[in-house]
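Following this message is one structure expressed as structure tokens.
Only one protein chain is missing from this complex, and each of the others stays in its spot.
Letters A, B and C mark the chains as written, and numbering starts fresh at 1 in each.
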Amino acid sequence: MSEQNRNEPARILQLYETMCLIRAFEERAEEAFDAGLVNGSIHQYIGQEAVGTGVCANLRDTDYILSNHRGHGHSIAKGADPEAMMKELMGRVGGTSGAKGGSMHIADFSVGMLGANGVLADGLTMGVGAAQAIALKGEDAIVAVFVGDGTTNRGPFYEALNWAMVYELPILFVCENNTYASSTLTRSVTAGEGPVARAQAFGMPTFDVDGNDLVAVDAVAAEAIGAVRGGKGPQFLHARTYRVKGHISRDKLLYRAEGETEENWKREPLGACAAWLAEEGIAEDDIAAARDAAYARIDAAVEAAKAAPFPDASLAYQDVQDLGPPEIWPENLRMPGGAS
Amino acid sequence: MSEQNRNEPARILQLYETMCLIRAFEERAEEAFDAGLVNGSIHQYIGQEAVGTGVCANLRDTDYILSNHRGHGHSIAKGADPEAMMKELMGRVGGTSGAKGGSMHIADFSVGMLGANGVLADGLTMGVGAAQAIALKGEDAIVAVFVGDGTTNRGPFYEALNWAMVYELPILFVCENNTYASSTLTRSVTAGEGPVARAQAFGMPTFDVDGNDLVAVDAVAAEAIGAVRGGKGPQFLHARTYRVKGHISRDKLLYRAEGETEENWKREPLGACAAWLAEEGIAEDDIAAARDAAYARIDAAVEAAKAAPFPDASLAYQDVQDLGPPEIWPENLRMPGGAS
Amino acid sequence: MTEMMFQDAVREGLAEEMRRDPLVWALGEDLSTAHGGTSANQYLGLIDEFGPKRIVNTPISENTIMGAAVGAAVAGTRPVADLRMADFGMCAVDELVNQAAKIRYMFGGQARVPLVVRQAIGVRKGAAAQHSQSTEAWYVHTPGLVVVAPGTPADGRGLLKSAIRSDDPVVFMEHKDLWGATGEVPDDEGVVPLGKASIVREGSDLTIVSWSRMARLAEEAAEALAGDGVSVEVIDLRTLWPWDKAAVYASVGKTGRLLVAQEAVQVGGFAAEIMADVTEACASALETHVRRIGAPRMPVPYAEPMENEYRVTPARIVAKAREVLES
Partner (left out) sequence: MTEMMFQDAVREGLAEEMRRDPLVWALGEDLSTAHGGTSANQYLGLIDEFGPKRIVNTPISENTIMGAAVGAAVAGTRPVADLRMADFGMCAVDELVNQAAKIRYMFGGQARVPLVVRQAIGVRKGAAAQHSQSTEAWYVHTPGLVVVAPGTPADGRGLLKSAIRSDDPVVFMEHKDLWGATGEVPDDEGVVPLGKASIVREGSDLTIVSWSRMARLAEEAAEALAGDGVSVEVIDLRTLWPWDKAAVYASVGKTGRLLVAQEAVQVGGFAAEIMADVTEACASALETHVRRIGAPRMPVPYAEPMENEYRVTPARIVAKAREVLES
């Protein structure tokens, strides 16, 4: 994406379609979960689509991202195949991680998506390491790491910030401040001014943006990523957003004030982006077509996933490690078709 | 110590004696180490005496401190018995920790010294917990935690700062910036402006002081501790100092520029304090008497420690836990007098 | 007796201890809020009765949840630190093992560390590699710790009470898949002593020793074997350190045959310890050598067929039991 194309409606329309893809994926994933088709639980990215989309729009295939437990949006934005992702959720052959990981362990190394993560903050320390590998190899690539607001209270967050600055690594930290950490209001357990002030204490340049405004995120991400690419060292992007859905698929949001969710839903990023596009002269039909294309692609992904076979139980023994057998069940304990 | 006594020469002379006690303890401990009388290794506090002394001078017996690996000075300043400490170093009956812990695990709960610590930063998280216990019990006490400059790069440091602020705990963080972390110049692996800026990012009030100036430390500690006691929440005290000796007893300081140690030795706190006392009209004889009393007390402690018996091997099985035996050696493997 | 869900019974136990002793308090992530999901309801409503100083909703700071619990314990309170899962417990191994387990000892008995750390174990459907681990063997191997792994609502409640009253640090490992399980819970105080096994089924041909949810599967296996005329004694250890050697030895003395069943990865698991111990201690009583069953040495996979391949099932226990019986 060349610089002059930025903020061009055609580009934003494309990114709008990516956001729709994420939205559709999350909606269909929830339906699949409710229908009992998902083996584990899921963390939805609904309402935060602009952050992952705007950031990844400024990354190249050769750049890396590291994600967290809420990784569907990051994965799609970085170019992972939603069909393979849906298969992963449903535990089918063809899943991104061979159906070994599920929602929290989606990864697609072919597009530089180095993995979602079930343990908070570990993506940060791994991210600085990936950036160090880039530096050691002299590659022309950068790393972006996504971290939730609640996770900025874990120690490894600070270690990673310090580390990135000490070694002047090519890394962008993206703090997605969606207001909540699980059922806890993050500000109720967070001292001081928050993530931006904390990053600044390490001398790191920071950016603050309305994370529900795709155009704004895209522009700020371009600037921050440009700085990283330009050798200016680590940058910190704080995106203010809101998690409109429950923390996990089972969450009934009992901890929220009445009307809070609805109030925030009014700010969700897709509608705002569609309105911006319309204002910029994109035809309503084209906007609708982008949305429809996204939903159609995800619907097809769901069908393909449902039709895909379950992996054979014996695949469980693959990819543990090269050395040392996984000590599989002896003959008399092996059960055709798995457990009793 | 009432407010009007502060900065009074008589008070400072007392604290000078405490510093001499620490200095003498460390010198004699090194001699004992060199003579093979210390079972493990030691981390000396020489050059930093003013920090522990000045801070603890403003604490009460009922207040707690949590220390780190370099804990001799903190212990003495908080009122632990140097003789019991010397016995601990020499692994004798009567050691502060029953000769079970050694130099890195000196504790004296009777004076609120909740322990040195062999793992960096753990005193911080334990410290906020101790402060939380005080708050829960509604006690009129506070906690002071000592942390080295190098340790401020460990994640738990930040977690503890945030935690202390969130629960508005009665705690003072004392960062002893002695320039080095083991053989590493701390600033070479520390981004941004350092500990003070980091604490401020959590909204914590901070104090910065020349850690080699006892009078200054005493005054600043009084202010900071007064704030904690006055319910103003956690405070952060940054004391600039210098570790004139090696990191551990075996350290030959090969990583230092020539003359660096000597240059810094000129700023060591005892000489400056003695000069201040003289200027304030304390007779040289009185100053010398204080020093001599300290050395005499430590020399006696060394003699007492040398004369004390080693603990019986069977004591090793005590104080593991109430439930479940330590699974001691069966009869045929028990050896009179310990190992072969 | 009242029929209760495991998580409700344990919550009741906690509430009763908190009423009994004002120095008991709990800390952890999301303790004071209600999800509506299953797993976060272990503290539901307690905030209303005990307030935010005793039901402490913490930042996401595992090191400090554990470290603060240690500090608060040595300073005279009785914290219950919740790390949610043994997998996240790995973020605080240092504070648990280097501090909680050692403080009393290395300070020569000056201090006690009366804390309970809750960290749930076990495979829960689709939870995959980072939310399914059973790490009880690590803590059994750690001097200074008591390790508890209850398998019924009554034991969960009764052992939590004992754990809270204990002056030793106790690692309290619930099974995530038991949280929703139901069972009879006594109406009285119902304290269950630490270190005492429960003989959940008497038998004379074979002893199966197990704990946590696996003890329930062992019961199922015993039931199946009973259909074939085999009489199996099932021992639910409940406490893993110190484990009830007397009960196990006595049972082995009766049956002469022992199978140890665990959910965790077999290699290096706690079953090996029981085998090693009983092999030496009951050499003359054993009619055949001790056997064990545990999971393959692999991370827990996600998709159902593979997840099932990981699982120790009643059918597999039965098959292994037959091997013991036929030898």
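For this structure, a couple of remarks:
Following the convention adopted for this analysis, contacts are C-beta pairs under 8 Å (C-beta built on N, C-alpha and C of every residue); 3 or more make two chains touch, one makes a residue touch a chain.
Predicted, not measured: the structure shown is a model, and the values here were computed from it.
One chain is not displayed; in the complete assembly it touches the shown chains A, B, C. For the chain missing from the display, the contacting residue among A:Glu26, A:Glu83 or A:Glu159 is A:Glu159, taking the whole complex into account.
From the set B:Ala275, B:Ala300 or B:Ile328, the residue in touch with the chain omitted from the display is B:Ile328, counting the whole complex. The chain not shown here is touched by just one of C:Arg11, C:Arg54 or C:Lys102, and that residue is C:Lys102.
Among the residues A:Lys100, A:Arg198, A:Lys245 or A:Arg291, only A:Lys100 touches the chain that is left out of the figure. Interface note: of C:Pro114, C:Gly190 or C:Gly269, the residue touching the hidden chain in the full complex is C:Gly269. Touching the omitted chain from subunit C are residues 87-88, 90-91, 93-94, 97-98, 101-102, 105-106, 128-130, 133, 135, 137-138, 140-144, 241, 264-265, 267-273, 275-276, 279-280, 283, 289-292, 296-299, 301-302.
Interface with the hidden chain, as seen from subunit B, comprises residues 38-41, 88, 91-92, 95, 97, 99-102, 104-105, 117-121, 150-151, 153-155, 181-184, 188-190, 246-248, 250-255, 310-317, 320, 324-329, 332-333, 335, 337-340. Mapped onto subunit A, the interface with the missing chain covers residues 64, 66, 95-101, 105, 107-109, 114-115, 117-119, 122, 124-137, 155-156, 159-160, 162-163, 166-167, 318-326.
In the analysis below, only the chains that are shown with their structure count from here on.
Rounded to a whole number, the gap between the C-alpha centres of subunit A and subunit C is 35 angstrom. Centroids of subunit A and subunit B (each the mean of its C-alpha atoms) stand 46 Å apart.
The geometric centre of subunit B is 39 Å away from that of subunit C, both derived from CA atoms.
Within subunit B, contacts with two or more other chains are made by residues 155-156, 159, 162, 166. The residues of subunit C that reach two or more other chains are 58-59, 61, 63, listed in rising order.
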